[in-house]
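One structure is given below, represented as C-alpha cells, and several questions about it will come after.
Omission of a single protein chain aside, the complex is shown with its protein chains in their original locations.
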Amino acid sequence: MNRIELTRNLFIKSALKNRHPQLAVFIVMLAGYVFAILAGLIGTPVGSHNFSIVFVWIAWWAILILVAVPFFGRGWCAVCPIPLPGEWLQRGAVLHPLDKKPKWLNLRWPRALRNIWLQNIAFLLLALFSSVLLTTPTITAIVLAAMLFTAIGLSMVFERRAFCRYLCPVGGFIGLYSQTAPLELRIKDKQTCVTCDGKPCYNGASTSLSANSGYGCPWDVFPGGLTRNTYCGLCMECLRTCPHDNIAVNLRPFSADLAKPSARLDEAFKAFIMLGSAMIYAGVLLGPWGALKDAAFYVGTSAWIIYAAVFLGIIFIILPGLFSLALFLAHRPSLKACLGRSRGVGRGTGLRTFAMFSASLIPLGLMFWVAFSLSFVLTNAAYILVSLSDPLGLGWNLFGTADVAWRPIFTSLLAPAQTLALVGGLIWSARMAQKAADESKISAIPVMAYCFAATVVMLWLLL
Amino acid sequence: MIRFISLVVLFAAGLAVAFAPLPAPSIAPQARTLRIDARQFAYSPSELKVNLGDTVTVQLVSTDVVHGLYVDGYDVSVEADPGQTATLTFVADRSGSFRFRCNVTCGAMHPFMIGKITVEKNDLLFRSVGLATLAVIGVFPLSSLLVERKDRALAK
Partner (left out) sequence: MKRSELVSRILITVAVIGAVGAPLFFWSQSSLMHARVAESGGWNPNIIRADVGAPLHLRLTSDDVVHGFAVGQMNMDGVDVLPGKVTDLTLTFDKPGTYTFYCTRWCGLNHWRMRGTIEVGGSNTDAEPAPAPLYVSLGLDIDAPHEAPAIPSQMPSAFRGESLIRGLAISQFINSDFYRVHSPYETFENLDQYPLGESQRWDVVAYIWQSNTTLESLANGKKLYAQNCAACHGENGAGNGVFADDLLPSPNSGGGGDEVRSMIQTPANFTDPKRILGASPALLQGKILRGGMGTGMPMWGSIFTEGQIWDLIAFIYSFQFEYQN
C-alpha cells in the first residue's frame, strides 16, 4: 500500500536513533510530571488554578486526544516519563545497555494477564471517580504518583515495561486508537527478520556486542511480527538495535490497521468502554442535569452507587447488547435478501464476529472523544495561561498571565467542529463496518444503523 | 457513473442541509424575565427556551455561595451573591442552542456547572442529524466506487 518511509530522511532517522534527544524530552517530561504531583499536594486546592489539574486534564489531555493520538498514535508513549525511573533501575543505565544487567527478578508477565483487561479495569476505576479526579488536585496528584511508583515497582519484578503494556489506564485506549493514526513503525522486509540471527530487536544488544546497541523491545513485541500499532510504543529501541537497518517509521493512510481487525475480546470491550464513557461524560459533565453531576461527584453516596451501576451497565450490557443485536440482524438471510445482497450464509458467528466488528467502532469512538474534549478544552483553555504564571496558586506572576480572565475561546467554531468530527467519525466507522461485512458476507446495515444511532445521541448530548 | 452522480447529489444535499437559510420565525419578539436559581453545581431551571429576538432578562438567585452566569456565544455574564439577586438583560438575536455556565469559581465541580438556553430552535442539531443521515447513505455509493477503483487497479 501507499506508504512514505520517514526514516529514509537521514535527519529524522538519526534524530530517532540517537538516544540523547529522546532522553532530553524524557527529563523535561519527568520534571513536569513530578512537579504536577507536588503541585497537586501543596498547591491551592482550587482545581482550576492548580498546575496538576490544569496541565494534566486540560493541556495534556487536549494534546493527547486532539493531536497525539489521531496523528501520532502512541506518540505520547514515546515521550511519557512514567517508565523512565523504573527502567533506570531495571537496566542499570539510562543510555546505552550494559553488558551486565542488574539482578532484579525479571519475571515474565503472567500468561493469564497478557491482555488489556487490567487496563480496562484501571481505566474504569478512574472513570467512575472521574468527577472527583478531574476537579481535585490532591486526588490527581495521588493518581499520578501511584502510576509512577507502580511502574517503578513492576520494573523490579517483571521484565520490560509491564506497567505500560498491561496496566496503564491511559495506554489501553491510546493503543486501541493508535490503529487509526497515519503513523506506524514496521519492518521493511520480512525475509531479513526471518534470517536474522539472535533477533537483537527483541532480545537486546549490549554496547560491547554490537555497534547497534539497544534494549530488547520494552513493549514485549517482536517487530518482525508487527501488523498493528496497538502494542508498539514507538520507543525506537528496535530502530537502534536492528543490525540490518530493517526498521522503518512510515506515514500511511489513516486507520490502515483496521483493515485486518483483531478478534480479541479485551480490545473489543475497550472499544465499548471508550465509546460509552465518552457519551456518559458528555451527558454528565457537559449536560445541564445537576442531579447527574451530584451523583457523579459525591462518591460513596447511594446516588453515586446507582450512577456507577448505570455507568457499568451502559458499557458492559447496553452498548454491547445492542451491538450483538445488530450483528444478529445482520446475519438474518431475510435482511440480506430484501437488500438484494444475498451472498450465501454469513460465516464466522459468535464472539469472534463480535470482536472483529467492534473494531469498526474505533474511529467513531475516537471522534466522540475529540468532540467531547474540544468542548471543555476550548472552554477552559484560559486557565492554562493563569496556571503557567501561578502554578501553585501562591500569588506568583511568572509570565505576566496570572490575571487573564476566564473566557471560553472559539465558541462559535466549537459546535460546527464537533459536528464535523462526529459526522466524519460516522462515515469512517460506517465504511469500516461495510468492509468487515463484505468480508464476513453479512449485511452492514444494522451495524451502520448502530453507529448512526450512537452519533445522533452524541450530537444531542453535545449540541 | 450513477454512483458518482449519487455522491455529487448527496454532497449537494449535505451543503443544503448545512447552510440553507431557514424561514424567519413568525412569532413577534417579546420581553421575558426568567428567574434562575443557582446552587453548587447546578442551575434551576437548567434548560431555557426563548424565541428569536426576545429581550431576555435573567434574574440570577444564588442560594449557597457566589455564582455567576456566562452565556456562550453571547459573551455576556452576571454575578450574584446570595441575597442579592442580579439581573442580566440581552437580546436573543442568534438562534441555536447555547450553554450557559458559572463564571465565578464556586467549588470543585464549578467548571461543569452548566445550563442550556435554546433560542428559537436548536438548528445545528437538526442540521447535524440531517448530515449524519446523508453521510450514512453516502457510504454505499462511496464504497462501491472505491471497490470499483481498486478492482480496476488490480486488473491493470
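Just so it is clear, A and B label the chains in written order, and each chain counts residues from 1 on its own.
The working rule: a contact is a pair of C-beta atoms (placed from the backbone, for glycine too) under 8 Å apart; a residue touches a chain by one contact, two chains touch by 3 or more.
Keep in mind that what you see is a predicted model, and the values were worked out from it rather than measured.
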Problem - Missing-chain contacts mapped onto chain A - result: 20, 23, 26-28, 30-32, 34-35, 38-39, 42-46, 48-50, 84, 88, 93-96, 390-396
Handout entry: Residues belonging to chain B that touch the chain removed from view
Key = 40, 61-66, 81-85, 104-107
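The criterion applied here is as follows: only the chains that are shown with their structure count from here on.
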Problem - For chain A paired with chain B, centre-to-centre distance based on mean C-alpha positions, whole Å - result: 29
Fill in the blank from the handout: So, in the complex, the side of chain B touching chain A is made of residues 39, 41-44, 46-47, 70, 72-73, 75, 96-97, 99, 101, 103, 105, 108-116, 122, 124-125, 127-129, 131-133, 135-136, 138-140, 142-143
Handout entry: Partner chain B, residues of chain A touching it in the complex
Key = 46-49, 131-132, 135-136, 284-291, 293-294, 297, 376, 379-380, 406-408, 411-412, 414-416, 419, 422-423, 426-427, 430-431, 434-435, 448-449, 451-452, 455-456, 459-460, 463
